[in-house]
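To start, the structure under review is shown below, and the notes come after it.
Only a single protein chain was left out; the remaining protein chains are all shown in position.
Chain IDs A and B follow the sequence of writing; residue 1 opens each chain.
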Amino acid sequence: MRGSLALASLIRHRARTVLAVLGVAVAAAMLLDMVMLATGMRESFRELLLSRGFEIRLAPKGTLPFDTDATIPGVGAITATLRVNPDIREISPVLGASIHILAGNRDVSGSALGIDPRVQGDYELLSGRDVTRPDAIVVNDHLLSQVGASIGDTLVVATGYDAQTRTYSGQRKLVVTGRVKFIYGANDQSSSAMRRETLEGMNERSRDRASLFMVRVRKGANAEAVRDWIDEQLPNVTAISIATAIAQVDERLSYFRQLALILGAVSLFVGFLLVTTLVTVSVNERAGEIAVMRAIGVSRSHVVEQIVLEGVAISFAGAVFGLALGLVTARYLNTILSAFPGLPMAIDFFLFQPRAAWSALGLLIASGVGAGIYPAWRAASLPIAESLRREAIA
Amino acid sequence: MSAGVESSIVSLRDVRRDYALGAERVHALQGVTLEVERGDYVAIVGPSGCGKSTLLNLIGVIDQPTSGTIAIAGKRVDAMSDREATQFRLRNIGFVFQRFYLLPILSALENVALPMAEAKVAKVARIERATELLRYVGLGNRERHRPSELSGGEQQRVAIARALSNGPTLLLADEPTGELDARTGAEIISLFQRLNADGTTIVVVTHDEDLASAARRKVHMRDGKVVDA
Partner (left out) sequence: MFALLVASLLVQGSPTAGRAPAPAPSLERRTIAIDEALAARAHLRVGDRVSISSRAGASGDTVIVGAIVRRGADPSEVARGELRVRMHLDQLQAIAGYGDRVDRFAIETTPAADIPRLIDRINGVAFGFKAYRSRDIAVETSRTFQVVSRFHRAIGIITIVASSVFLLCIMVLKVEERRRDIAALRLMGISRATVVRAIVIEAAVVAVLGSALGVLLGWATSLLVNWHYQALYRTPLEFSMVTPPTVVFAVSLSLVLGIAAGVVASLRLVRTPPLALFGR
């Protein structure tokens, strides 16, 4: 009976109920968005790092992968050292360089990765063939459109440019064999990949050097333990596990997490305030009704229950609409933030994670309960005779 | 319609009720002693502000005396906790108000059934009894109507049916005809007489001479005291 009483009471004041539900929905949407923002980047980045299954990355000492132009010498020696550890399954050395593609009298600059196609974890082949030949190159769509080329075309690629003499060094003709999507690439970069030996050959200074090693551990092995072992064995490189990488990116993007926390807390508070206000006004209006219910023998807790149910109903309905609204606004906000320069395309700032989302919305509904309890209890505790007298005068 | 063993249903001994009104202290009741027998029909009359409604509220256990003792059906009610008082009211007291105070969002039937729902009576049983009660008060064909669809007299009759729903020991009414015209008021008076004839103990507070005359006993009050019982 209490449930139907609560529902009937809400239906009686339709406009008020609709507005309150709308208000809670907006608060719920913001809360959801902030929860998605707080955890999104980290999860998204982690999924990205794990997408090819390489748990550890080796970068030049004191740097993050591709943060600087520095390279690691002794690829052969390092690979040999790493192979000793039975927990290491695969090693993928990657060499990064800037390139210039000479298209007529134009110079299109971009980046190139020198990889081993058997163990590479940097790109996905969209069409064509991988770099199985020494003179093969695969490129992303941005570079293709910049150069105006297609699969099968030959490109003149150089790794060096002397601004004083205006000459190119390390030139080579390479055939575009495939179209790829770079997993860690930003959407506004012209990127390509070729065999590592090819890129080394185009730049003497890069011989036997790598910008980065990607390491895959055996299934069931402890990645952190392997990382510590690499640290001991190779003091001239920095070994970064996924946890470390995430922690470092976290630090750089900590601003968004803090913003998310603050705005999320504010949303929760506002939702709470809204329900409290609604319940307070509602019980103030029905002071006489409440007094009569008490007079005919309805217990205080049952009166409170009925009133609190109204608050819960509004919070619940608001949470449901807020979920839909939140997902839409999150998509819009994500589009804005995806324009960050140099950010991998695959990173999402707002990621929907069911557990976090349900917890947040559950918290909102629980706060709806809390919001209703105090005004309801106060109203149900008013002296009955006095309330009746006041109602009679009114 | 009423139950009980002892003959004195209501027993008040030297009951006082004071309360603060701003900076002043109001002595609403100044030592009232009163007995109401089982099956009695008592009308409490007096000028405005004499304390009759206060007295009724104390008998109805919706207020507590400042001093003195009150017993209803042999049970001391003057020092009950809120929970005990609520439970006592639910099962032993039926209250009828001047302004009816039906819940506007419920139908007549649902209003009558409300106290039974609180007393955890099964749904089928309470619907049945509520229907029976509405028929008793002459509203058998208005069960599904909301209070806004009923006249003043009809609303008051629903309120009386509600007051009777848990078979109370005592029916209390505070100016039950106060909001009604003379003709409708007469219908209510006659209903009270029928209830009393069927065994219900009734205490009413009223300015209405006709209602007061229909009672078996009049208790006159003035300035918080019973002057003539």
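The criterion applied here is as follows: contacts are C-beta pairs under 8 Å (C-beta built on N, C-alpha and C of every residue); 3 or more make two chains touch, one makes a residue touch a chain.
Everything numeric here is computed off the predicted structure, so don't read it as measured data.
Enquirer: For the chain omitted from this view, which of the shown chains does it touch?
Expert: Listed by label, the shown chains it touches are A.
Enquirer: Can you tell me which of A:V94, A:I115, A:L278 or A:A385 touches the chain that was removed from the display?
Expert: Final answer for the missing-chain contact: A:L278.
Enquirer: Hey, which of A:P60, A:G110 or A:P344 is the one touching the hidden chain?
Expert: If we include the chain that is not displayed, A:P60 is the one touching it.
Enquirer: For chain A, which residues reach the chain that was dropped from this view?
Expert: Given the touch definition above, chain A has residues 13, 15-16, 19-20, 22-23, 26-27, 30, 60-62, 68-69, 162-166, 235-236, 248, 251-253, 255, 259, 263, 267, 270, 273-274, 277-278, 281, 284-285, 329, 332-333, 336-337, 339-341, 394 touching the missing chain.
We adopt the following convention: only the chains that are shown with their structure count from here on.
Enquirer: Could you put a whole-Å number on the gap between the CA centroids of chain A and chain B?
Expert: Computed from C-alpha means, the inter-chain centre distance equals 66 Å.
Enquirer: Inside the complex, what are the residues of chain B that reach chain A?
Expert: Against chain A, chain B makes touches at 53-54, 57, 60, 62-63, 82-83, 86-87, 89-91, 93, 95, 97-99, 101, 103-106, 114-115, 117-119, 162-163, 166.
Enquirer: Which of the residues in chain A come into contact with chain B in the complex?
Expert: 1, 5, 8-9, 11-12, 288-289, 292-300, 302, 383-385, 388-389, 391-392
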